[in-house]
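Shown here: the complex without one of its protein chains, the others still in place.
By letter and in written order, the chains are A, B, C, D and E; residue numbering begins at 1 in each of them.
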Amino acid sequence: MARVVQDIARADAAVIAGLAEAGVATVHEAQGRKGLLASYMRPIYAGAQVAGSAVTISAPPGDNWMLHVAIEQVKAGDILVLAPTSPCEDGYFGDLLATSARARGCLGLVVDAGVRDVRDLTAMQFPVWSKAVFAQGTVKETPGSVNVPVVCAGALVNPGDVIVADDDGVCVVARDEAAAVLDKARQRMANEEAKRARLAAGELGLDIYQMRARLAEKGLKYE
Amino acid sequence: MARVVQDIARADAAVIAGLAEAGVATVHEAQGRKGLLASYMRPIYAGAQVAGSAVTISAPPGDNWMLHVAIEQVKAGDILVLAPTSPCEDGYFGDLLATSARARGCLGLVVDAGVRDVRDLTAMQFPVWSKAVFAQGTVKETPGSVNVPVVCAGALVNPGDVIVADDDGVCVVARDEAAAVLDKARQRMANEEAKRARLAAGELGLDIYQMRARLAEKGLKYE
Amino acid sequence: MARVVQDIARADAAVIAGLAEAGVATVHEAQGRKGLLASYMRPIYAGAQVAGSAVTISAPPGDNWMLHVAIEQVKAGDILVLAPTSPCEDGYFGDLLATSARARGCLGLVVDAGVRDVRDLTAMQFPVWSKAVFAQGTVKETPGSVNVPVVCAGALVNPGDVIVADDDGVCVVARDEAAAVLDKARQRMANEEAKRARLAAGELGLDIYQMRARLAEKGLKYE
Amino acid sequence: MARVVQDIARADAAVIAGLAEAGVATVHEAQGRKGLLASYMRPIYAGAQVAGSAVTISAPPGDNWMLHVAIEQVKAGDILVLAPTSPCEDGYFGDLLATSARARGCLGLVVDAGVRDVRDLTAMQFPVWSKAVFAQGTVKETPGSVNVPVVCAGALVNPGDVIVADDDGVCVVARDEAAAVLDKARQRMANEEAKRARLAAGELGLDIYQMRARLAEKGLKYE
Amino acid sequence: MARVVQDIARADAAVIAGLAEAGVATVHEAQGRKGLLASYMRPIYAGAQVAGSAVTISAPPGDNWMLHVAIEQVKAGDILVLAPTSPCEDGYFGDLLATSARARGCLGLVVDAGVRDVRDLTAMQFPVWSKAVFAQGTVKETPGSVNVPVVCAGALVNPGDVIVADDDGVCVVARDEAAAVLDKARQRMANEEAKRARLAAGELGLDIYQMRARLAEKGLKYE
Partner (left out) sequence: MARVVQDIARADAAVIAGLAEAGVATVHEAQGRKGLLASYMRPIYAGAQVAGSAVTISAPPGDNWMLHVAIEQVKAGDILVLAPTSPCEDGYFGDLLATSARARGCLGLVVDAGVRDVRDLTAMQFPVWSKAVFAQGTVKETPGSVNVPVVCAGALVNPGDVIVADDDGVCVVARDEAAAVLDKARQRMANEEAKRARLAAGELGLDIYQMRARLAEKGLKYE
């Protein structure tokens, strides 16, 4: 069952760039509040904001062999997504693998386990979202699979799906929904821009969104 | 039972400013080692240190409607304190709400749940202490209450209590104890200043605090 | 059973300096993937990288008395390692103790509990690796022991062992293995340097490490 | 600040008995979905279902001295409620204390920490709801308080409040709301009884509660 | 996006019965060590061992409305599988819903959240595997979906997949792999039966499985 799918479809590069600009919170809302990875997935440093096509890895716990296999499958603009087959926080990835991945055009890593060499990775500005920072070494004994559907931090990721990641966490967008999600994200951002100015001027959300009547109807009392 | 208490008492502004300067650890000690919120309440960025009057929010899990209601109740120098009625890490708050809250004079947010848009909030320097960073969206379906007593991250917070928050976490001071706590905090700081110089010069706490005899009495042996 | 061992052996200073330079991930690998403390041990600020001799503390939960006792035992280049006798996240250590410890030549603290005054500690650049940041105060009622073997965050630490700590976490090296571990760490670094250049040039780990045949033999299929 | 309040008011015994019969889930709903302690509070054995008046204990972490003090304050039908002042899972209570508490008429213990001797406690059928089962011993060094308001497992408990506990967990009812809550709980039980028969006969909740129209209105589609 | 898929395919009843008999550990191994739900999914009482077809529910956090909708879709032999759209431990299910579900032939519930009325559910012998036991009530405000793919406790469950659950936890088997998995499970059980007798007689696994040579080759030394 260990296998590598070599030919995967990816979303349009311009759409991916648009989703990166929108960011996780907006994209998540725009696609109907779905696709978020668990909140324990945290960036190793603040400020990175990326989007890319998922090259997925299903790996045994404590075994990072498949990262080498996956890197060969990476094309420019891809993001590696690794899910262990049972819970693990070992350090699957460090600066050598980042060097290799970046040489292939990889934009970052999402790993439902640990990462190490985080100072070097920060210096390289190679972003990683992980469950843990942990130096624990791994072995290379048991193959897994590359570019198969995985459940990563509670979210289903298919190869070629768009991964959006920033300081808020990680969101996955189905490849064939990416363009539509971007449209909605842009509408949302335009709408928010107008609201932001009014809120900054001291107008209340209660009035802008006309919430008072509905709140009263639902029984809210002022004392 | 959904209600908004509009008229709450607040502590003296000068006292609040003094408590902000003292910081969480000192205030917590000065009031007899009570009032800390749980250690999982972490700031979204390092370096903020604030104090303000609590405008409290009891909200259903995954429903941030009452934040809009609460913002209308905010006066300059207040801090919003949100406790969900059952455990939740959804992202109740982001940059739009922060824009609105700041326009009313709000100094920050303490939320026993999640927050999102943390990059924007950091850029705005709007401090938030939260249980999680999570982009998960919320609904606006069920009212809660504003300015009622809440248990937030294990601590009882009454509306108008003073919230002190910094990189060490969050501490609540009862409104009517605030002045007395500030006095004790100042004594403590003065006392620490003298001790710091002696410790920096290499004198030992064992000697400064005259601990040797009591340690021996309690059975400590040197080998 | 409360006791202080005053005379402990330490590793060679040059070896310790070499281990600091190598860092946690490399040292951990060089000594056969052992000695890591649990991944929940995190630095209070990014960028510190130190090594030193362990002065160990076994302390009751919520009682930081022995830190004063331990500081007297510190020699230049030591690192304090505190393990509570039952799980605890109280703030055992703050800026006053750091001032005192630094005056004795202490390089940092590893504490399987909480720390406070983290803003001041950061300003001082006194590094701490801890399980929690928590202002909760402690008492001085019950003696513990200094320089006895402790289990800290899941790892056995003997007094005089070398502690290596950086952004990846904390690793302990047995005193009498330190020189040999450093040799292996240096070999590892030299070897990695050569590999890094090849990887950066786009060569694949699959080829550099000649993994393809073994992967095929283990059943990996390409589709 | 260590004090013992000796004279506390209690709810009516018949009301307490009624609440015990209703059980946690019903009482929690009857009082507007409030008052639950955190879900980590679990019984040490299945099948106990009790209600009683809270004798509260605020105790230092790892120090069970105040249990002895509190037992003197127990009257027949009371339940001990212990909250440590910082998080702790030490074993505050075992079979000797249970023997003493039972001799005073105590019905059980709710402890936001650990308990031990659980086999003996089970044999005695002395029910305990706790955060942990842990044999870790405690000291008797620092007084706390008895019959002061405490936050236990996230819920505010005032002395004399009614504690209801069963296999679902623990719920607190404010003393002066107890009679009204019991009335609502009884209405709820009567109503449920009628519904149970219809549901058991295969009728659907969708029809009994007339949910279909509102679901359609909210946009639910059948495919 | 709230929708109910009414017509789902199910696996063969005899196959499902066979998988129930095999149990979770065997089924999980037989299908290549995949399909397990997270280890925090625990049964509310010991001894239940079931298999059935998944009727899946994607529900908002703290909103159990869709359980009523899903029960209408249940056929005899089905198991309800509920995944909240963000993490939640509220009590979605109790004895009334169990009465209704059982009346439709439902064999049990798997819920990545909380359950309540566990004493009644145990008395009814209606098995539930859940993340928490928690009485926290839910609302009926926002529709979700029934019989869509869900990620439940880290595993992807498609409607009609076979759920196997026992004291070891919960495993999902893809509907179209169920028959093949059962074959392998039966081979495995037959094989284990023979091994069990030899092991019980004192023969060692080292010899039965001929491990000694391979261990030596991998470097194991006896001292």
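Heads up, the rule we're going with is that contacts are C-beta pairs under 8 Å (C-beta built on N, C-alpha and C of every residue); 3 or more make two chains touch, one makes a residue touch a chain.
Since the structure is predicted, the reported quantities are computational estimates derived from the model, not experimental observations.
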Where the missing chain makes contact, among the chains that are shown: A, C, D, E
Option from E:V4, E:A20 or E:L36 whose C-beta touches the chain left out: E:L36
Positions on chain D contacted by the hidden chain, ascending: 2-6, 45, 65, 68-69, 71-72, 89, 91, 94-97, 99-100, 102-104, 114, 116-119, 122, 132-137, 140, 142-143
Positions on chain C where the hidden chain makes contact: 1, 32-34, 36, 38-39, 85-87, 149, 151, 154-156
Contact footprint on chain E, counting only the chain that is left out: 23-25, 28-29, 33, 36, 39, 42, 46-47, 49, 166-169, 171, 192, 195-196, 199-202, 204-206, 209, 211, 215, 218-223
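By our rule, only the chains that are shown with their structure count from here on.
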Pair sharing more residue contacts (C-beta pairs) when C-D is set against D-E: D-E
Length of the line joining the C-alpha centres of chain D and chain E, rounded to whole Å: 31
Euclidean distance of C-alpha centroids - chain A vs chain D, Å: 41
Interchain centroid distance [CA atoms averaged], chain B/chain D, Å: 28
Sites on chain D at which at least two other chains make contact: 33, 36, 39, 86-87
Contacting chain pairs - touch in the sense defined above: A-B, A-C, A-E, B-C, B-D, B-E, C-D, D-E
